[in-house]
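Take a look at the following structure, please.
Taken from a larger complex, these chains appear in their original positions, while the remainder are omitted.
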């Protein structure tokens, strides 16, 4: 994958030997092999450093082009023979250490007194309200309104005719045209990932982005996390209500509608024109087809085909769920329902 | 209805012919009839432009004083004979186009460097903390504390002895005395409404307000959306916990208590002294009486009479719900419970 230099300053490639030294790993490979990037195992390309973690009981998805792995002993069996490997006890932590030696998140180096960075490009036809802050390298398009006390991070690109509501924040994101963020929306924060490290659990660093396509609307105080290595993407005209949570690496198609308190776990896919009722939750890696409806309060743990309607927790086809609700009511209340 | 000019600048009346031209509608009526306002069909008065949308299978509520309608063919049968009509394929979208030609939301024209607008009236006995922003036409009463990095929109009225917590935002709202908003509360954002337009789905513009009566308290990061045409209203001494969502046009009575993660859909009514437990959800247009209790995690889809206690999803009288829970447990675990 390519880490976007607008959000993560490249600090230069490492050699395999340098990674071994940084992480205390046992090296099986050529010490001077260049490590030029970072990625998940599923998407790694030549030169990318990937990792395999966990107890080794499940075969991981591995890209055919992946060639450099940080692993623990339990996962050695999954690594292709031609690969270079670095063996450590906590592979994901070691990968994070190496990654942060190769890329520096720019938002943490943002200093100075200027509310609007002299290195930002704000179109003369854009409005930046009092109290709003725009970081270096950010670009704000024509006709866009940035509300009061908004925070726009370094390198963020915001298109034309957008409305960024009061006190919202946008980091590590590419935002199209006619996009509306209501007040307090949180775009591009680090997702929730806890990794094992020698001294206990730590946060997994994130190197991806959020991409909001044209005409997307995000509700007040809703959170859209950026991807770990890939991007979190919402397609054109997708509309998200207040107080929703969309985790890292989620991809929504076009014209999806999600009501308040929707909670979408990592790497979920939702197809075009699907409708998610209030308080819907979807477990990680679940795939939802096009034109699907999920009833309010559904808790979905399985994939759903195009144009189906599901409800309940755990969610199932809506008729089956309604049958269960009605049957239970009848059985448990015999007099009332006889 | 009357659109409040403090929040929406009136741009002048249109004629029926002008509306037809703006929206591409087929006109059945006098071209020079003045269109002097906008409203929902249920509340339209003489001169107001209303709309009827949808597939025409359900009879809409229509005010006896309504006389000008934007409709699609499917709804023609519901329009009183004496009315003027404008027929288009996407009536709600056409209505929005006309409405935005008659009223301009003031918060999007807020410019300048001044944190506290010279056109705001801040009482000398009020405190505006560092970083707080107060828009033109806003009024802040005696003894009120505006926290750091708060955003107060144009025209907002805040009474005496209020506390507006850090990083909160208040737009299109009238706030009484002794009102407390905790940090990050979002008052008066546009509600969630998706309308069909020729090029795909769009956000429905909102022209109403939020009204918070005396002694109301709103929790941290809670969102109270403003009404579409009418107002969203919380009665005296109503207390709302953190991270709740109250949608457009909701009306709460006096001394209602709602715990965290409560989610109230559009146009719901809740009577005085009712108590809503944590994570309660209520579907749109549901009416809840006075002194009602809803157990934590209830999902309510039906009206509830005064002083009843309900629970479960879908919610039902609490004894019935508890009977079902107990019966299921006993049946499914025969050994343990025999």
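Order of writing sets the chain letters: A and B. Residues in each chain are counted from 1.
Keep in mind that, in the parts below, contacts are C-beta pairs under 8 Å (C-beta built on N, C-alpha and C of every residue); 3 or more make two chains touch, one makes a residue touch a chain.
The model shown is predicted, which means the values in this text are computed figures rather than measured ones.
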{"item": "Full complex, copies of the single sequence (shown: 2)", "value": "3"}
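Just so it is clear, only the chains that are shown with their structure count from here on.
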{"item": "Residue ranges of subunit B touching subunit A (in the complex, touch as defined)", "value": "107-115, 131-133, 135, 149-151, 153, 167-169, 171, 184, 186, 189-190, 192, 194, 200-203, 221, 223, 225, 243, 245, 247, 261, 263, 265, 279, 281, 283, 299, 313-314, 316, 320, 323-324, 326-328, 331"}
{"item": "Interface residues, subunit A side, partner subunit B - complex", "value": "127, 129-131, 145, 147-149, 163, 165-167, 180, 182-184, 215, 217, 219-221, 236-237, 239, 241-243, 255, 257, 259-261, 278-279, 296-297, 325, 328-329, 331-333, 336"}
